[in-house]
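For this depiction, one protein chain was excluded, whereas all remaining protein chains were kept in their positions.
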Amino acid sequence: MTDSVQRPSGRAADALREVRITRHYTKHAEGSVLVEFGDTKVICTASIVERVPEFLRERNQGWLTAEYGMLPRATHTRSDREAARGKQTGRTQEIQRLIGRALRAVFDLERLGPRTLHIDCDVIQADGGTRTASITGAFVAAHDAVARLVAAGRIAQSPITDYVAAISVGVYEGMPVLDLDYDEDSRCDTDMNVVMTGEGGFVEVQGTAEGTPFSRDEMNALLDLAQHGIRTLVQMQKAALESNDA
Amino acid sequence: MTDSVQRPSGRAADALREVRITRHYTKHAEGSVLVEFGDTKVICTASIVERVPEFLRERNQGWLTAEYGMLPRATHTRSDREAARGKQTGRTQEIQRLIGRALRAVFDLERLGPRTLHIDCDVIQADGGTRTASITGAFVAAHDAVARLVAAGRIAQSPITDYVAAISVGVYEGMPVLDLDYDEDSRCDTDMNVVMTGEGGFVEVQGTAEGTPFSRDEMNALLDLAQHGIRTLVQMQKAALESNDA
Amino acid sequence: MTDSVQRPSGRAADALREVRITRHYTKHAEGSVLVEFGDTKVICTASIVERVPEFLRERNQGWLTAEYGMLPRATHTRSDREAARGKQTGRTQEIQRLIGRALRAVFDLERLGPRTLHIDCDVIQADGGTRTASITGAFVAAHDAVARLVAAGRIAQSPITDYVAAISVGVYEGMPVLDLDYDEDSRCDTDMNVVMTGEGGFVEVQGTAEGTPFSRDEMNALLDLAQHGIRTLVQMQKAALESNDA
Amino acid sequence: MTDSVQRPSGRAADALREVRITRHYTKHAEGSVLVEFGDTKVICTASIVERVPEFLRERNQGWLTAEYGMLPRATHTRSDREAARGKQTGRTQEIQRLIGRALRAVFDLERLGPRTLHIDCDVIQADGGTRTASITGAFVAAHDAVARLVAAGRIAQSPITDYVAAISVGVYEGMPVLDLDYDEDSRCDTDMNVVMTGEGGFVEVQGTAEGTPFSRDEMNALLDLAQHGIRTLVQMQKAALESNDA
Amino acid sequence: MTDSVQRPSGRAADALREVRITRHYTKHAEGSVLVEFGDTKVICTASIVERVPEFLRERNQGWLTAEYGMLPRATHTRSDREAARGKQTGRTQEIQRLIGRALRAVFDLERLGPRTLHIDCDVIQADGGTRTASITGAFVAAHDAVARLVAAGRIAQSPITDYVAAISVGVYEGMPVLDLDYDEDSRCDTDMNVVMTGEGGFVEVQGTAEGTPFSRDEMNALLDLAQHGIRTLVQMQKAALESNDA
Partner (left out) sequence: MTDSVQRPSGRAADALREVRITRHYTKHAEGSVLVEFGDTKVICTASIVERVPEFLRERNQGWLTAEYGMLPRATHTRSDREAARGKQTGRTQEIQRLIGRALRAVFDLERLGPRTLHIDCDVIQADGGTRTASITGAFVAAHDAVARLVAAGRIAQSPITDYVAAISVGVYEGMPVLDLDYDEDSRCDTDMNVVMTGEGGFVEVQGTAEGTPFSRDEMNALLDLAQHGIRTLVQMQKAALESNDA
């Protein structure tokens, strides 16, 4: 492991890409955010639906669920449209389950009341890290949707208990690096996605050795980088939410 | 039929919404356009795939096909995600078939050579007229993709034989009006989508009486409006294509 | 455009094929018609189901919906059976949506009461114009089904407000012609399906340029032919409905 | 078991319904038959497709396969359209597999050569016994299709080695009866479908106790009836095939 | 037909394979049996679900239904996993419908009360006769599940009215033989599955000529063998059910 390795992106090992969070991006959704991690661009919307799924009918709580998609030409070469193929890939399902779990980790679903917060993350341009951008943007969209419920007096207290954000880390030519773009991701031996709360607790850690298995030391270095990156992302979420709403 | 009727949008009977055509909107596709008809926003991409479908294997020509989708929260209330439901609705299929026919009407597929131009129209915000915006934007995306093939010397001559654009017209409280937004569309008795070439020929006319059947006179007035609107749209396509590419 | 062109069918430009409407064709359905436009043969049934779809649960009205199918060997070469493939083609969905809209245009659904009239159009032999034959025959089947409801005192007043019929027109070698058979349809530049009421109002106009775009003059000539044809079809519907029921 | 029981149909215990076999019923298929067993009406077509399925690619033989369907309103109450539901029921699959096996029992597939004979049986009116009518009619359609191949010199010798027909038998109030109509079928304790060749060999015997299990004696009586019925059906097939073709 | 023919398995013509019935095989199900007919091994479970299907909502009775599956590598070469393909084959559906009918023949569904007994038969190793082993084992699992309901006082009287078991018979080189293994099954001209009650009544007889049609004499010999085999199987079921439960 060495600092003399040069990342394909030219960034420092612990540097995030330029991150932009644009609220109120589309007009119909209760929360709508365009989140950009460099060239990765995801529209995250949060929709309030006054209904809960069947399995919660009896219980006195709400639900939060997430779906994820990519426009067919968000990627270098065109992918099949999942709606036309008639099913979502395993990758899509894995990602949308992850987004849902990540957001629910900071939601008190009893406070939400008998309604569903439906998160949709749609990638319009992909350049690596679409799932971590989705989680980071979806939190802001969910926050906006919840703020409307509170402002309208439909719930007494916000069900949101903390911030949540996510980042990828990986080992590129022996060097742990933060926030992989597509080019780096496809050349990394290890790829890890980390989801953390604003308080610094871990919600998800998903590390995969694409090539050589990784060591405990590498894992520690990756987690250090992720903690650093997520602290920055949470500050950006706060800044975005504090900015003036027109 | 009277001129004293006020459209919900406040526009004159023959006024288009503000139309914007943004080229090179996403970075991977050979052609990528954001088209906006007022609050209706559609990402149109054109992808070149060096392959033709099975039914054209023997023939010496290319193919152009189109797919259409809406983000679940492009609309007032959240729609089911077609990829999650496992099938496209009849409406979606009808629209994507229409887009494909419209574009093929101005394509010489033999000149395209043994490749497929794949059009994707994805609505990120819907406010009426998504299919006509899609056709109008997709033409520009297709033009950009084809220009690359010509510039790279991969085809000798552009397969594009004319411009093509589309607009909706309808009868609102007895008054024929141009370019319906969602609010107008849902209150119109008659709704007609018209696709025309730059030369002024009709490619498609699809008129439906939602309430009272329409008369031959109304039909004539609607076609007049559509011809007027499409002439303007074709000028906008020309202006967009002539603008400087950075 | 010239009168000296000879149609493949040998018919005059404004001549329908021989049309036959056979009521009570099968024994179980509330309305059952075999409609023949020359060699095109479609079984149209109307079934009364004492239930309305979910989206109408709250409203005090009935519903009319249509489904369309073709026997696999109704055509020159065998088509895949849609039930075996596991989905209906885009063409099938387009046609059944058209049939439904056409019939609903002459139905007062509040008068129908809380029940669904289910139209099934199944092509047993295809020779062009299956969708227009379907609409024309389905109206008669629906009329018979409704008459039963009235006769049984289950509804006070017929929900049918007018006749409705449909015909195709096209431009064959520059000459507008009425009621295309398969051979003509596959050689026409323009193909238009028109649905009109007995009163002469337009319900649907769907015109498509298969080759050269069509002009406003051609469109006018086509609509003239369609109006003429539909007047004749409505007379045939009346005659069929007035004939003696055994 | 007693002869004094009166069948709902009024027929004698060993009486078939009126059987009609109409050849050349639709015009496109190589073989097309309308078969009627009383009020049960099935269109059987045989289509020659110059291709064999993947699993026979290497082998020097042809294939025969069958599909079965019912128009939604062939029955007393409307059934869901399988193409709209997106899958065939278990019953449909069971029947079409049975039809295929029955026909293949009298086909020498090597003589057929590298092509597929595709049988389609579509029930336009159901009154019991649709699978046995289908097999009986499909044989005649297959015979006509094969005769064309022989007449055209495309195969040297007919692949058909014998006749094949089918009939249902059942125990109605203790009395074994032949050729159940719907009303009888729904009131029988035992229902058996028998497929036999012209030579009198058994191809399929499928007996099911709907209520009380059946005894060996009942089984013997049922098989006697079936043998008698199938002999008559084979004579009708022969008569139909010997009749003059216009 | 001759006794001098040697079966591939070396068994006498009327000999069953070694049959083992292991109760309480898995721990969660109300009834769980591993049934082995030689190398054919099937896990049969019976689950009590306190709900009836929609079509029985109004009626005062329970339901029994069955599903069947094979592990992909239960067979000589790996089969596609049905869950991954997205549908069950026609063969699977045929078998599970057969199992359900066989069990229902000895169930008084009114006595079962408003609940469903769900039978699952999953083949972990296949060597011929999986459907007959499934029925034979499923009866024992169902019996155990029902005994629990009775023991818990949830039903007053067992809904089971008789034993039921099944066996295959076939004609191997002219000799009728009992209980075909895979090797024999694939070389038999005729294959018949017979389901009978403990009282000796026939519930199902399904005979198919794979090659030469079979004669009435062969059929009689096959039924004799089946009756003999099923008597033995019912004794084994009784013995298994009387054995001590730990």
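A, B, C, D and E label the chains in the order they appear, each numbered from 1.
By definition in this document, a contact is a pair of C-beta atoms (placed from the backbone, for glycine too) under 8 Å apart; a residue touches a chain by one contact, two chains touch by 3 or more.
Just so it is clear, the model here is predicted, and its values are computed rather than measured.
Chemist: Looking at A:129, A:207 or A:229, which makes contact with the chain not pictured?
Modeler: Checking the options A:129, A:207 or A:229, the one contacting the hidden chain is A:207.
Chemist: Out of E:29, E:52 or E:233, point to the residue that touches the absent chain in the complete complex.
Modeler: Touching the chain that is not displayed is residue E:29.
Chemist: If I consider the whole complex, including the chain that's not displayed, which of A:22, A:61 or A:93 touches that chain?
Modeler: A:93
Chemist: Using the document's contact rule, name the residues of chain A that touch the chain not shown here.
Modeler: On the side of chain A, residues 87, 90-91, 93-94, 96-97, 101, 105, 192, 196-197, 199, 201-209, 212-216, 219, 223, 227 touch the unshown chain.
Chemist: Could you pull out which residues of chain E are in touch with the chain that's been left out?
Modeler: 26-29, 32, 39, 41, 43, 45, 47, 49, 67, 69, 71-78, 81-84, 86-88, 92, 118, 120, 122, 124-126
To be clear about the criterion, only the chains that are shown with their structure count from here on.
Chemist: Once chain C is fitted to chain E on CA atoms, what angle does the rotation have, in steps of 5 degrees?
Modeler: When the C-alpha atoms are superposed, chain C turns by 120 degrees onto chain E.
Chemist: Between chain D and chain E, what is the gap in Å from one C-alpha centre to the other?
Modeler: Chain centroid spacing, chain D to chain E, equals 28 Å.
Chemist: Measuring centre to centre with CA averages, how many angstrom lie between chain A and chain D?
Modeler: 59
Chemist: Taking each chain's centre as the mean position of its Cα atoms, how many Å separate chain C from chain D?
Modeler: Whole-Å distance between the two chain centres: 33.
Chemist: Please set out, as single numbers or ranges, the residues of chain D touching at least two other chains.
Modeler: 86-87
Chemist: Building nodes from the protein chains and edges from chain pairs that touch, which of line, ring, star, complete or other describes the result?
Modeler: It is a line, because the chains touch in a row without closing up.
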